[in-house]
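For this view, one protein chain was removed and the others were kept in their places.
After this line comes subunit A, so read on.
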Amino acid sequence: MRYPFPVGKSDFIQGDEAIARAAILAGCRFYAGYPITPASEIFEAMALYMPLVDGVSIQMEDELASMAAIIGASWAGAKAMTATSGPGFSLMQENLGYAIMTETPVVVVDVQRGGPSTGQPTLAAQGDIMQAIWGTHGDHSLIVLSPSTVQEAFDFTIRAFNLAEKYRTPVVLLTDAEIAHMRERVYVPLPEEIEIINRKLPANEEEAKFPFGDIHGDGVPPMPIFGRGYRTYVTGLTHDERGRPRTVEAEVHEKLIRRIIEKLERNREDIISYDAFELDDAEVAIVSTGIVSRSAVRAVKILRERGVKAGLLKLNTIWPFDFDMIEELAERVRKIYVPEMNLGQLYHLVKEGANGKAEVELIAKIGGEVHTPMEIVERVVG
């Protein structure tokens, strides 16, 4: 297969461009979107590449429609993605919930910008952490990944597709304006260097009768693709294992929703990913995610030079959240600092995880700029 960009070598590209290239290498062949800063370049790259790789790129009338279209494409058998920023992500929440309820593998990129509302279109923020995890209504779970470099934006996009397919769930790639527009050296691998996971299909007619049943005991039902003769009915209403609406029975609802949440919970070890930096002997820990982690790495180095035993826990997955790991960390350190580009969203999760075992302090910064390393250092040394 021929690619419209160089593969098997490094290139100097923006985060948005990296996401588009990774999606295509991951097998994405359907993109639907609506332009919004700072995510538009993902769309523009997809618009350029998709027709060349026999995929589809279409500009929908809004984000509601974009989200709907990728879900439709997924049921027709395609790996599908959309990308947006805060205000558009809000519009997607209705159908993001639909994707969770119908267990549809799709990838949604949210390039965060300052909010609420149209806020600061061109500046970076991390204000959508809660929206990504809890934005849609009802009890639910999904996967949220958060890159901190352009290379990670690339790698995590491939991972996002793999996790979506493996667990039949929407995956949110939560990035920000800084990573979106920053150019960095990225290794774009050869297709054969990439591990690709495809959704489990029904092995036979019998399996296809239970598109929402835990027939393999792993919580993830095989997905009968439309047009293959299985005559599957998919509904956002509470449904039984066969997909039939059963909207008033508490047991049916409970069984369905618990399975949807537990299929991710019981695979936490496979899904959750983090990087630890100088944490082994640390007395103070910094917990961060995304772009801020880069300042945090530098801050740890400066703190060590000054004799403070500091370490960093960089979260690559924001949800599912590893509350237990944070508690273990809290048992080992005196204090945990949470620098983030909002007024305390990751902080809430970390504090809950720490469970009172260590003090947790928020280092908040809003307005569009990433924390400087010194801003973190100064807060730690007081």
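The definition used in the following text is that a contact is a pair of C-beta atoms (placed from the backbone, for glycine too) under 8 Å apart; a residue touches a chain by one contact, two chains touch by 3 or more; residues count from 1.
Basically, contacts and distances are computed from a predicted model.
Participant: Any idea which of "NADH dehydrogenase-like complex subunit M", "Cytochrome b N-terminal domain-containing protein", "Electron transfer flavoprotein subunit beta/FixA family protein" or "2-oxoglutarate synthase" UniProt assigns to the chain that's been left out?
Facilitator: In UniProt, the chain excluded from the picture bears the name "2-oxoglutarate synthase".
Participant: Check each of A:A39, A:A78, A:V188 or A:I272 against the chain that is not shown and name the one that touches it.
Facilitator: Considering all chains, including the one not shown, the answer is A:A78.
Participant: List the residues of subunit A that touch the chain left out of this view.
Facilitator: So the residues of subunit A touching the missing chain come out as 2, 4, 29-30, 32, 51-52, 54, 56, 58, 60-62, 64-66, 68-78, 80, 94-95, 98, 226-237, 244-245.
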